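Of the protein chains in this complex, all but one are displayed in their positions.
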Amino acid sequence: MPFRSSAMPHRPPAVNRPGRRRGVGTAIGLVLLLGLSSCSPRSEARGTECVAPANPGGGWDLTCRVTARILNQTDALPGVMRTVNMPGAGGGVAFAHAVARRGGDATVLFAASPATTLRLAQGQYGPLQATDVRWLGALGAEYGIVAVASDSPWEDLGELMEAWRARPDSIVVSGGSAIVGQDHMKILLLAREAGIEPRRIRYVPFDGGGEALTALVGGFVEVFSGEASEVEAYLETGAVRVLAVLAPEPLDGLLAGVPTARESGYPVEWVTWRGFYLPGGLQEAEYREWEARLERVGRSEEWARARAQARLRPFHLVGPDFESFVMEQVSEFGNLARDLGLLDGAGRGGRGP
Amino acid sequence: MIPRRASLVAGLVLLVIALGVGVESTTFVVAFPTDPLGPAGFPLLAAILLAVGGMALLLQGGMGEAEPEESSLPSGWPRGGRVVLACLVFLGYALLLPVLGFVPATALVFTFLARLFGGGLLPGALVGVAFSVTLFALFVWGLGLALPVWPLGVAP
Partner (left out) sequence: MMESLGQLGMGFAVALQPLNLALALGGVLVGTVVGMLPGIGPINAIAILLPLLFAGGLPPESSLILLAGIYYGSQYGNSISTILLNVPGTASAVVTALDGHAMTRAGRGGEALALSAVSSFVGGTLSILGLVFLAPVLASWAVRFGPAEYFALMIFAFAALSSLSGESVPRALASTGLGLLLATVGMDPQSAVPRFTFGQLRLFDGVDFVVVTIGLFAVSEILLTLDRTTWGRAAVSAFGRVRLGMSELWGMALTLLRGSVVGFLVGVLPGAGGTLASFMSYGIEQKMAGSDGRFGEGDPRGVAAPESANNAAANGAMIPLLTLGIPGSGTTAVLLGALLGMNVTPGPLLMERSPELFWGLVASMYVGNVFLLLLNLPLVGVFVRVLRLPAWVLMPGVAALSFVSVYAVNGSAFDLVLVTLFGALGYLMRKGGFPLAPVILGLVLGPLMEKNLRRALALSGGEWGVMFTSTLSVALWAAAVAALVLPWAFERTRRFRRAAGAETD
């Protein structure tokens, strides 16, 4: 076992605080990434790549594959666009790759979502910043929801939050993301509005919305925090009740009639957009070219169909508007992370533009 | 029979690993704790298994207790040379692949390994080239997966 026995005891014990440790770790990782492994699967010359920072099958992967397919049907690209999967560190490997190895490279596109901005803001990509890349645009989105089982005593969000404020320890909430991940954040934002101490919120992470929802239906938790698409199938059976959608306006379809959180007196929104960033250091003309391409994809009928198939709602924001949207989001998430004490003293990662 | 010395060494290595895990898991600090067990609990559990196993091996080896007959297992220590060489070749492949490109790197390593297994240099090289070209076709054209194509990413 040469690997473990030699590596472990020699590890410097000085790096203790999580933020700092992550930063140092990531820096080392970056160096190794540069030096040892040269992880880039090189594109064939003249072709373009869409990097999905996860394994095949997930949301980022789908974003890339659909976009690549649509672009390949047009003549907007020189050569063929292929999808490359680059999983690791919740998108951190791909982000580091973009910054460290692809600066100024206009032949590559990276898929992103609020999971990316959230991690950036929480310093989980180490020293890397949102400003290290160029944010290109988003083509679709989902919205967050809060649901309870249908036999639950709470009929609307107001009642739930009242009960929660009265006895925070008696309510357990399930979600499909890790601690301080997207589903947890939605609840923490609501808690902040309601004046509940965030550390008293009992959140149990599951593997994806489906499992978290099963825990709700099975009676193991009281509240579910997730996405609109995740509960739709359950709504029809009447097994769950959605108390609020975290959208600017009420949604149509199966969730019609469910009030927004704002309408219930808790102004919280959660937009799970699906979009892209480009490496930093691009020429302005190159950025404009990509903007035009994405614009073209977003306006195509083909995309409208694919978007509906992927259960995404319209959300079209491309170019500089999207850049400022992302920067604002990152600084907002950063503030939240600071409020929660996630960045204590590390002073890194959460800085906005 | 596995030599007693091997049990001693293995037991020692296991104890060191278990200790390392114990030390390392003290650094798992959660900024926002929500579950009672925390991130360190389970690794420590695994480390206990390692420690118990390692301790037992140390005792067995040290006290010279009879070990179970394990005739089905290959005996003795690594015969060094060729095994280490093969490992180095594998590591070399990791370095060469992004630099040389897929077909040259694979063919080269194939040839070298074939030699290690007692094949001729020329036949090894021929089979190696044919095999790597086939694999390349399968992965890149068949599956659409990206492989480094040629030295420094130059198109064929």
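Going in written order, the chains are labelled A and B, and every chain counts its residues from 1.
Here, contacts are C-beta pairs under 8 Å (C-beta built on N, C-alpha and C of every residue); 3 or more make two chains touch, one makes a residue touch a chain.
A quick note: this is a predicted structure, and the numbers were derived from the prediction, not measured.
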{"item": "Displayed chains contacting the withheld chain", "value": "A, B"}
{"item": "Selected residue (touches chain absent from view) among A:Leu71, A:Ala96 or A:Ile145", "value": "A:Ala96"}
{"item": "Contact with the hidden chain (one of A:Ala111, A:Ala130, A:Ile179 or A:Val223)", "value": "A:Ile179"}
{"item": "Touching residues (missing chain, whole complex) on subunit B", "value": "2, 6-7, 10-11, 14, 17-18, 21, 24-25, 28-30, 32-39, 41-43, 45-50, 52-57, 60, 67-68, 70, 72-74, 76-79, 82-83, 86-87, 90-91, 93-95, 97-98, 102, 106, 109-111, 113-119, 123-124, 127-128, 131-132, 135, 138-139, 142-147"}
{"item": "Absent chain, residues of subunit A that touch it", "value": "1-3, 7, 11, 18, 21-22, 24-30, 32-33, 36-41, 55-57, 61-62, 65-66, 69, 83-90, 92-93, 96, 124, 169, 172, 178-181, 202, 204-208, 210-211, 213-215, 217-218, 220-221, 229, 232-234, 236-237, 239, 308-311"}
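We adopt the following convention: only the chains that are shown with their structure count from here on.
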{"item": "Whole-Å separation of chain centres (CA-atom averages), subunit A against subunit B", "value": "34"}
{"item": "Residues of subunit A touching subunit B in the complex", "value": "1, 4-5, 8-9, 11, 13, 15-19, 21, 37-46, 49, 82, 84, 179-180, 199, 201-204, 340-342, 344"}
{"item": "Complex contact set, residues of subunit B against subunit A", "value": "13, 16-17, 19-21, 23-24, 27, 29-32, 34-35, 94, 98-99, 144, 146-149, 153-155"}
